[in-house]
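Following: one structure in structure tokens, then a few remarks.
Missing here is one protein chain; the remaining ones are kept as they sit in the complex.
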């Protein structure tokens, strides 16, 4: 199982700040597709994704225990 | 009579922070020449001069009561 | 070693943060303080809510400080960002950089705030009199997507 984290507007749209799902062996892109298929939230596709607190490309293969964070466009500062 | 003010290295070279002298009607350039003639300090000629707290060109004519400050290259900040 | 970059829900202390970078080798300190502004494009903000992905945000701030170390080896950098509810004029972010000479302090400080707006997972929600909105979610105000080269 892996953990998905959602923040800011995406968290509000999903209705939860985290969900668990089986995804070991999938790519990050596939995980995004799966979340998109389930929630139909436009931002899921466009936002950046981090694996274990580091931005990662869509080709990344998910490992057991990974934490995947969906990072909407940031607005700190 | 007018008042001449000296600062920093020039004050130390002149040995005083101010002197009074008659100079009404003279130009600022002439005052510099006069001070130079008396003290032979190279910096007198090269430094900027302010009349009544404002930088002034050498052609300025001195009025009674003016305060003339010799401003060595500044090094604040 | 004390942390040089952190996220907190407590008020940021200008004096304490600045003092962290004062040292005998430095002759210049530049600080940047981002505060909550009341009006943006004529619209009145009541307050802001900042949220972060704290662990990653602290790592990314630390990455920015490391980038500064590389570009300006003589710089000492501190960065703090506040989260939670912030009122008008409250300090959201503070950067302090000390360097031997002044140019570097300005450049490194500027670099830090620009990078914060690019790569650090912190979001703000504007609360107006007539609504609220997560900033950065709209295409026209999207500073948040790191360049490809920044993805490790």
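For reference, chains read A, B and C in written order, and residue numbers begin at 1 within each chain.
Please note the rule applied: a contact is a pair of C-beta atoms (placed from the backbone, for glycine too) under 8 Å apart; a residue touches a chain by one contact, two chains touch by 3 or more.
Everything numeric in this text was worked out from a predicted model, so none of it was measured.
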Give the labels of the shown chains that the missing chain contacts, considering the complete complex.
-> B, C
Using the touch rule from the top, list residues of chain C that touch the missing partner.
-> 14-15, 18-19, 22-39, 88-89, 98, 100, 102, 105-106, 109-110, 113
On chain B, residues whose C-beta touches the chain left out of the figure | 5, 7-9, 12, 43, 48, 50, 53-57, 69, 71-77
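Note that in this section only the chains that are shown with their structure count from here on.
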Can you check how far apart chain A and chain C are, centre to centre, with Cα atoms defining each centre and the answer in Å?
-> 24
Chain B and chain C, separation of their C-alpha mean positions in angstrom = 49
Roughly how far is chain A from chain B, going centre to centre by Cα mean, in whole Å?
-> 73
